[in-house]
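Only one protein chain is missing; all other protein chains are in place.
Up next, chain A:
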Amino acid sequence: MSERKVDEETGVETTGHSWDGIEELNNPLPRWWLWTLYACIVWAIAYTVAYPAWPMISGATTGMLGFSTRAQVAEDIVQHEAKNEALVAELVAADLTTLPPSSDLHRYAVARGGSVFRAQCSQCHGSGAAGAVGYPNLLDNDWLWGGDIESISATITHGVRNETDLDARYSEMPAYGDIFAEEEIGAVVEYVTSLSSSEFDADLAQAGSELFLDNCAACHGDEGLGDQFLGAPNLADAIWLYGGDRDALTETVTNARFGVMPAWGQRLSDVDVRAVSVYVHALGGGE
């Protein structure tokens, strides 16, 4: 087909293609567009040779430049650690009790501690640090083992009731199911309820108060206010670790509780323990 055909309406040459009598006009594309396409193809091939690209059976081709996003992240981390070196050294040496809250070091500690917390602590204490049944809420002003920065730091470093750290916070309540009769447990529960609530059976509580003074007051105190040195909870306030209704209290008195926390001093670096201590202290309940 060498005969040229021109569309009468537009004066444009046709390609010779015709569908149902409609002919395709040939408005030629500039040649440099074609070269651009070829250049893109060459670029694409070069790119797949230079960079990781082709999926293989085990992993993808690595590319001649040896680039990998994983290595880039590792490099970024090294760079950030180098940048933070001075702050880290300062935090390790700092006296946390006198660290000014508006200082750069304090902000760094809170930011670093926050990320440690979300990675290591949030599984039990929750991402917002609000805790759960059996796992203390770290936002409130009730502390089992003390809420000043040194106590918090010691709890985090050594943990609670674990077997790996000899300095772990340790206290154990006896299971009174073996010691008390069922009605005695009911009486003690009623007395404990009376410490923080106005709805209780006065006679039963009276009976329970004597049992309490003889058996419980040694740790929880005569008024049930607890003892942070022994890790004995305050029974007269509004906060309950395992629930404050009669069923939960009966369960606690009968079988006792034994919450455990790892010794983070053995798992985290010194600076991370310090940072997470500052973070927890700054959550709202710090003393």
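A few notes on this one:
In this text, a residue touches a chain if its C-beta (ideal position, glycine included) is under 8 Å from a C-beta of that chain, and two chains touch if they have at least 3 such contacts; residues count from 1.
Operating definition for what follows: contacts and distances are computed from a predicted model.
UniProt records the chain missing from this view under the protein name "Quinol dehydrogenase membrane component", selected from "NADH-quinone oxidoreductase subunit K", "Peptidoglycan glycosyltransferase MrdB", "Quinol dehydrogenase membrane component" or "S-adenosyl-L-methionine-dependent methyltransferase". When you scan A:Thr157, A:Ser209, A:Asn234 or A:Ser277 for touch with the missing chain, the hit is A:Asn234. For chain A, the residues in touch with the chain missing from this view are 1-2, 4, 13, 15-17, 26, 28-34, 101-102, 106, 126-128, 130, 137, 139-142, 234, 237-239, 282, 284.
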